[in-house]
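FYI, not all chains are in this one, though none of them got moved.
Going in written order, the chains are labelled A, B, C and D, and every chain counts its residues from 1.
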Amino acid sequence: MADPSLVLTPHVRQQLADWLAEDLGRGDLCAPALAGAQGQARWFAKAAGVFCGGVLVAPLFALLDPAVSVRLLVRDGEPVETGQCLLDLQGPAAALVAGERTALNLAMRLSGIATATAALVARLAGTGVALADTRKTTPGLRVLEKYAVRCGGGINHRLGLDDAAMLKENHLAWAGGVAAAVVAVRAAAPWPARVIVEAETDAEAIAAVRAGADGVLLDEFSPAALNALVPRLRALAAEVSGSVVLEASGVHPEQLATYGTTGVDLISTSAPMTRAPWLDISMRYTTDWV
Amino acid sequence: MADPSLVLTPHVRQQLADWLAEDLGRGDLCAPALAGAQGQARWFAKAAGVFCGGVLVAPLFALLDPAVSVRLLVRDGEPVETGQCLLDLQGPAAALVAGERTALNLAMRLSGIATATAALVARLAGTGVALADTRKTTPGLRVLEKYAVRCGGGINHRLGLDDAAMLKENHLAWAGGVAAAVVAVRAAAPWPARVIVEAETDAEAIAAVRAGADGVLLDEFSPAALNALVPRLRALAAEVSGSVVLEASGVHPEQLATYGTTGVDLISTSAPMTRAPWLDISMRYTTDWV
Amino acid sequence: MADPSLVLTPHVRQQLADWLAEDLGRGDLCAPALAGAQGQARWFAKAAGVFCGGVLVAPLFALLDPAVSVRLLVRDGEPVETGQCLLDLQGPAAALVAGERTALNLAMRLSGIATATAALVARLAGTGVALADTRKTTPGLRVLEKYAVRCGGGINHRLGLDDAAMLKENHLAWAGGVAAAVVAVRAAAPWPARVIVEAETDAEAIAAVRAGADGVLLDEFSPAALNALVPRLRALAAEVSGSVVLEASGVHPEQLATYGTTGVDLISTSAPMTRAPWLDISMRYTTDWV
Amino acid sequence: MADPSLVLTPHVRQQLADWLAEDLGRGDLCAPALAGAQGQARWFAKAAGVFCGGVLVAPLFALLDPAVSVRLLVRDGEPVETGQCLLDLQGPAAALVAGERTALNLAMRLSGIATATAALVARLAGTGVALADTRKTTPGLRVLEKYAVRCGGGINHRLGLDDAAMLKENHLAWAGGVAAAVVAVRAAAPWPARVIVEAETDAEAIAAVRAGADGVLLDEFSPAALNALVPRLRALAAEVSGSVVLEASGVHPEQLATYGTTGVDLISTSAPMTRAPWLDISMRYTTDWV
């Protein structure tokens, strides 16, 4: 897996602190049982999958105690086997215990997404079609969950409402048609922002390309319908604006390979966010360590 | 379902604002296509389950525009059928569109948890044993996800590290045994805080009760083992401290009914958080409304 | 004094920064007079008492300048004499001066509470009855003021509205009686949360135990009344739920020893928060230091 | 008492929310016992004193529920008798209960300060000398506690390190004397900022006036010493800069009247912050209300 490059912005660091605060509340009641001890621990995968979240572990524990050291044995985006050791860490026991649950919850959720994404991406192997996510993400985790999709080999769709425009049925109705909607949005949007239109019929898709849309989301079209429509849209785009990105959605996982041959550029799905179980990971304290 | 009573603290309201900010970023690029329109929309369940998150909808949209009105047709904790209308809302289209994804993401995640919880609780019907959650929750959503568990008929375990003490293997090792650990924790904890000990063997469980633990988490015991152990622990507790709460964990869903007869008070599981799909809900804009 | 174990959560660190900001405002106008100097200073107790707040000094100054070093000569919870040196610190003068007032204000307030608590605890010596605090704390200082109580030898009551339930007269009225109130609260509360009932008459106390309360707060009972009531409540609890924690409140300091013989488990009082003067501490800059 | 004019800045409103969050934590466990009830309550003074904090009550409860209404029967700064009703309020019981403790803690602390201030101010009656506070305030409460001093008839000294400069012994040492220190500070400070010098000897006070200080804090001078020194300083100031504000500190309450005749302009003391008990106030729920 290539470097999926999560940028640890100050905002993400602040979120890590907020999440620690959520679990710690007014302080760990068990701290007095730790008696100032130093601890050592290892993380183990309890199922096979794709690991994600390792890059957050050291920054998270550093917020509790800079004396915690973390050694990653697996990089984010790498496949892991059941029982594989993922990382080890050591430092003041009070900090290890205080951060344990938050760190694991993050990594389990993110690894679950990466694992599910990788399974879907595998179904598209050889087609040249990319698998993209959506804006169905857990509130607060948008940036991290989209990072997990990249770790699983998928690509990201827009990050929010402000980095690309997606016009849906209701926008078109309020604006008075697709052409008017595209004009209105382009007039105020930053010029690099792509304008995408969601279409449910051939006519809508054609109108979108004619209106100069940068992308068209073809929702719930059959493979046969796409086989016929995609070449028409490509030809029309060549006349109008040079190119158009075509995206299919509403595709059942079982059908991914079939849709991979329809000529679309990408297939978007929320399944890794909404249907994937967390990857189970355990943190075991140890004394047999050099 | 009785009122599961989510308290909308100022902190939760602040989180709603943060989550809106995550999706909105620097603003909705599609806003110019809305042309000041008023909108109406309805939410529909796309699968059967238990609804949760309705109480957040009005407060969330109010952060965008106080002119949005929301009418709940289903209460949190109530079962819903596929296709059932859950709520309707109306107001400025810019606000409806800006809050749509965040509101749905929350409700879909929470309803997924409530639905999964209800299914597990149903397996314990008639046993008198409660189903409890754990601290495996999505970072940032602890309070809401635990509310969803209550909506599904489960009960909550401790909310964080500060409202009850749970001593695990490593605490006991660092403190020098279960008795020392319980003493150390009780010395500094608020008196109402219960002290729970996690045990993996009969000997550990017995030592925990002898040390005066308020609760014992019996992890990965077989039903047979529990049948033998539970009465011994009850008897010992009656001598030592009056009573003890006994909790089983590591129980496969298929075995819930069996464990429901072992005499434990509750069974804790993270499955509704870590394994449940989101309940699919759609928001449809409409013009056929009075 | 045993380790009263304050956990320096990220939240407390943020509060330290906020408190510095309160005093610094837009910056220390005297900074130009410091001319880049290095400084050394010592803290002295100007009265006898129990010290508290030392653990905050280094983290607080570190927020201003990591070059400040602090050496504690007295641990939190230890008694100090008038004139005793409590700590010394050195570093850039600008940081020492900027943090001085905030650090002293905290330590003086907390040491005042610890000192007053220790005096009350002394009155209960030999009785086996604990002295507990209440939720009457200065807004913003709940965690720290309760830590000061522990430093003075007291114990903490619940930390907030969310870690234990305390049903008062008005709750009982709204819920339709003590049994209904206890049932309603237990249904939604995390299972480890204790449910306590405040009683002002024998009948109320008995009803509370009968309803399965984990604790009963006996408010403004005379010692004689308690001598009669406590054994009845213990006996009843043994039948109903195994045990009950009995707490007296509304006790004048002069009467602590007397109440200490009534059989209650603890006596709660807000006096260390609401009536204790701050312990006077001065910070003196020095040049005679090696 | 004239209107002491607390400005409810957005910052203070944010603090009220933070303080509610401190008590509420993850939510009020007793809320289910309230069953959606409406409530009515009254506040009563349990001791005589000067009331302060009433202006915060409505804004605080409004953060919980805009349906709470508050009617103040006593204005901040007015004297109250034991048993006097201070205000009444009504609204959803859940909000009344959730805000009760925080509102009372604030008002009890602030009223305690106002009461103690008024007692000290009374000792200076007829002298024309003002009683001022210091920067010894509870962290987080600076603005509110200084408001309480005004409610008690005192005046405020500087609000922080940034609205006036106070040069102390160590500043003078680092800067190389009082003249150099005053010059350095004036060079960078906003021109309206007054520069005050703390003096412990006649020579220091004279040097301060000669250096053009706007004020001199005369610390721990005897009345006799002041009687002699004050006229000299006034005369010198008339030559140098027109006028100087003279302030005495380190004055025992018993001696206030005596110091009131020494010619100083004001006497500063931290006693209302560091030595005053809270004024006891109770909130009683009622059903006998129209």
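Going forward, a contact is a pair of C-beta atoms (placed from the backbone, for glycine too) under 8 Å apart; a residue touches a chain by one contact, two chains touch by 3 or more.
This is a predicted model, so every value here is computed, not measured.
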Copy number across the full structure, from 4 displayed chains: 6
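In the analysis below, only the chains that are shown with their structure count from here on.
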Farthest chain relative to subunit A (centres taken as mean CA coordinates): D
Higher-contact pair (C-beta pairs counted), B-D versus A-B: A-B
Cα-centroid distance, subunit A relative to subunit B, in whole angstrom: 24
Subunit B and subunit D, separation of their C-alpha mean positions in angstrom: 45
Where subunit B touches two or more other chains, by residue: 3, 5, 142, 159-160, 162-164, 187-189, 193
Touch list for subunit C against partner subunit A, complex: 3, 5-7, 9-11, 14, 142-143, 159-160, 163
Touch list for subunit C against partner subunit D, complex: 15, 18-19, 22-35, 37, 39, 93, 97-98, 101-102, 104-106, 108-109, 112, 135-142, 159-167, 169-176, 180-181, 184-185, 187-189, 193, 273-275, 277-278, 280, 285, 287
Complex interface listing, subunit D residues touching subunit B: 17, 20-21, 24-28, 31-32, 63-64, 94, 98
